[in-house]
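Shown next, in structure tokens, is the structure this report addresses.
All protein chains of the complex are present and in place, except for one that has been dropped.
We call the chains A, B and C, going by the order they appear; numbering starts again at 1 in every chain.
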Amino acid sequence: MSEPRPAERSAPETQAFTKSEMMIVAAARELAGQRVCFVGVGLPNIAVNLARLTVAPSLELVYESGAFGAKPARLPLSIGDPTIVTGATAAVSMFELFSFYLQGGLVDVGFLGAAQIDRFGNINSTVIGDYDHPRTRLPGSGGACEIAINARQVFVIMRQSKRSFVDRIDFRTSPGNLGGAETAARIRREEGWLGRGPSVVVTDLGIYHFDDSGEMRLDSIHPGATLDQVRETIGWEPRVAVSLAVTPAPTVEELRLIREQLDPDGAYRK
Amino acid sequence: MSEPRPAERSAPETQAFTKSEMMIVAAARELAGQRVCFVGVGLPNIAVNLARLTVAPSLELVYESGAFGAKPARLPLSIGDPTIVTGATAAVSMFELFSFYLQGGLVDVGFLGAAQIDRFGNINSTVIGDYDHPRTRLPGSGGACEIAINARQVFVIMRQSKRSFVDRIDFRTSPGNLGGAETAARIRREEGWLGRGPSVVVTDLGIYHFDDSGEMRLDSIHPGATLDQVRETIGWEPRVAVSLAVTPAPTVEELRLIREQLDPDGAYRK
Amino acid sequence: MSKVTSMRDAVAEVVHDGDVVAIEGFTHLICFAAGHEIIRQRKRDLTLARLTPDLIYDQMVAAGTARKLVFSWLGNPGVGGLHAIRRRVEDDDPAPLELEEYSHFGMVGRYTAGASNLPFFPLRSYFETDLPKANPLIRPIKSPYGDETVYAVPPLKPDVTVVHAQRADAEGNTQMWGLLGCQKEAAFAAKRVIVVVEELVDEAVIRADPNRTVIPGLIVDAVVVEPWGAHPSYVQGGYDRDNHFYRDWDAISREAASTQAWLDEWVYGVSGRAEYIEKLGPERLASLRPSGAAPSGSVDYGIYR
Partner (left out) sequence: MSKVTSMRDAVAEVVHDGDVVAIEGFTHLICFAAGHEIIRQRKRDLTLARLTPDLIYDQMVAAGTARKLVFSWLGNPGVGGLHAIRRRVEDDDPAPLELEEYSHFGMVGRYTAGASNLPFFPLRSYFETDLPKANPLIRPIKSPYGDETVYAVPPLKPDVTVVHAQRADAEGNTQMWGLLGCQKEAAFAAKRVIVVVEELVDEAVIRADPNRTVIPGLIVDAVVVEPWGAHPSYVQGGYDRDNHFYRDWDAISREAASTQAWLDEWVYGVSGRAEYIEKLGPERLASLRPSGAAPSGSVDYGIYR
């Protein structure tokens, strides 16, 4: 398989775009056909809102803060914001949201970010280093632990780096495919999880799905990215699809929505 | 101890009244000084509403149907009625009412009726006869089981008869003092009950409290009632207070409230 | 996508013989209209779940739709017993009726566990009572903190839950006010949900007050617009409880023959709720209207762009 050449990657009519913009657009497109999405803080927030304005107009946004069917008039900095309530279908207590919506099995996609991820999609958002004496104290689970277990599937969006795509995560906050697909399927069945685990990881370099062994596989590389860059920013030898695709570049409309409507201050797209 | 003579029982200025009216008035007066009362269907409903209008103006009524701080403009036939919601402090789900208000320990008095009661205040409202092949199928617990366990104390209001005041109840729906005060206190402590159990039983003939052994003791006899009548309508030899009081007859105002405001159709006072 | 349909189609498509059906509502918002349609469609072998079976299940049991009741309080509140049910329980007349009995909180806990996909719900009830003997599904459970033991009830996941409400939009986003009972929990616990409303409203009405939404359209299969569909139960702000009918039922239902005659006239004898209401007559309806308005007032959610 040859490296896709830069010239093939983006249609000539598309504008220049940042790696973050490509990542957000790629993540949004993966939501096509999904019905109910649990929105996490940060990059998931903008990707999901872009999806609602493009490929998934009937997507129902669930914010762990308690809003269902939100139609935010602006992109909120936090996942708790008055704009996600005004005009929403329902505003409920967190007990109800976590009990009936998430644990009750109504969430199709849980959309998470992470500090560390391993090849099987297990996620750490708790600490770097030892738990009791951490080098870096990260925010912790929030809802990520129960989202990974109860959402029907999990999407992950995060930038690649050797520090984040690691052979061994320092702490398992959210279970992915554990030590592999077979074990994970057995444990999910035995323990009565509703979730089938992670199904896609979107990074600033490409799009990964999970193969039969439960391991991440690069299925699409973003225009401008190279396999060398991919390998340099992953702590293991990544699997690459035989027919590696090139992610279609952001369209003019996608970029307009991100730049003018969702992120006019440029907080996410730099 | 001599029988109280009829002449001593009611002040000359009081009107004629029925046994039910006396029972309702006596029960209402027992609520003096109480703060939060859980209202059951039937006689408790009228007694509690009378108390709110007389001896306990700041009594907060909790209906298991989900109304708190109700100020019913009329006496509802059922404990679920639109008049208990309009103007109430809060209308909540039954989950919230049973979890946070009752099990959470906020209810001072649970007010119950019953089909059968024994000397220790254990209550049956489930079946007469065998559970699987009942002679009479009664309504069952409703909330009575958890009210008896979680309300700080339990008031009972019911008419006396050999069929209802029995040596052995056919089914224990709501625990009272079990086999006696000592066992009951130990079990309540060990099992972490919030309730101290039954504290008063008001009947159409008198008022009972519970003595140190946990057994019902007649402390006050209603005007017009005799100890013979009391004994004839109880399935055991009842304990009687050494200084047996005579219940003050209903006042003109109490009767007016019952007849004109609470029960104009006479459903309860006959 | 609109889910609005007729009561006839909703019941025909959503309710199947042998289903576990919950028509919930604690005295308030009990959907008699759906119960009557289930009778008319001669559904059979249903397991009927409700905290308080009330008149609607007495009627459905009398009509032969049910083989089993799951409940916590079996009566006509403030009036007396449910005679059709008692005939079947006490005298197996015309056939036995299986009972599965809890307390109110136990039933609420069962729906909550069902809605939450929990294998059990813990509660402080049942201590030192005969209920766990009568129903072996009420089981002790030890706390993992200290020695304490409480009781557990198992999840209840009805095949169908029917909820009556003041209003919903065409997708089934549903708002109610007044006593909320455990309709939310029963709806989230169910595989399929029918929402029956007094009024169909625009989505914008729902979205104007998101905290008032009790059931999201996401879990709703059919929306039926059926004014007066709760009678003789009531609708806060709409119409009063018809206590006269609750009292009348006591006499009607004392004999099997008079019960059947009533069903013939008021259920089988009408095509649906509209005809039932016409038969009740405008005077009866007028007598059930509230004596005045008690507006909630409006609050401001604010526009944030």
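Just so it is clear, contacts are C-beta pairs under 8 Å (C-beta built on N, C-alpha and C of every residue); 3 or more make two chains touch, one makes a residue touch a chain.
All figures in this text were calculated on a predicted structure; none of them were measured in a lab.
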{"item": "Touched by the hidden chain, restricted to displayed chains", "value": "A, B, C"}
{"item": "Hidden-chain contact residue, picked from the options A:E60, A:D81, A:D219 or A:E254", "value": "A:D81"}
{"item": "Options A:V55, A:C145, A:A185 or A:A241, residue touching the unrepresented chain", "value": "A:C145"}
{"item": "Among B:Q15, B:T89 or B:S213, the residue in touch with the chain that has been omitted", "value": "B:T89"}
{"item": "Touching the absent chain when the full complex is considered, from B:G33, B:G104 or B:G179", "value": "B:G104"}
{"item": "Hidden partner chain, residues of chain A it touches", "value": "41-42, 45, 64-67, 76-82, 85-87, 91-95, 98-99, 102-103, 126, 131, 134-146, 149-150, 171-175, 178, 187, 191-194, 267"}
{"item": "Interface residues of chain B (partner: the chain not displayed)", "value": "36, 60, 67-69, 71, 73-74, 81-83, 85-92, 96, 99-100, 103-106, 150, 192, 194"}
{"item": "Interface with the undisplayed chain - residues on chain C", "value": "117-124, 137, 139-141, 143-146, 148, 150, 152, 154, 166, 175, 177-178, 180, 205, 208-209, 211-212, 236-238, 240, 290-305"}
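Just so we're on the same page, only the chains that are shown with their structure count from here on.
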{"item": "Steps needed, at fewest, to go from chain A to chain B via touching chains", "value": "2"}
{"item": "Centre-most chain, if every chain is reduced to its averaged C-alpha atoms", "value": "C"}
{"item": "Reference chain C; chain at largest CA-centroid distance", "value": "A"}
{"item": "Centre distance in Å when chain A and chain B are each reduced to the mean of their C-alpha atoms", "value": "59"}
{"item": "Gap in Å, rounded to a whole number, between the CA centres of chain C and chain A", "value": "41"}
{"item": "Gap in Å, rounded to a whole number, between the CA centres of chain C and chain B", "value": "29"}
{"item": "Multi-partner residues of chain B (at least 2 other chains)", "value": "none"}
{"item": "Overlap residues in chain C, where contacts from two or more other chains coincide", "value": "112, 184-185"}
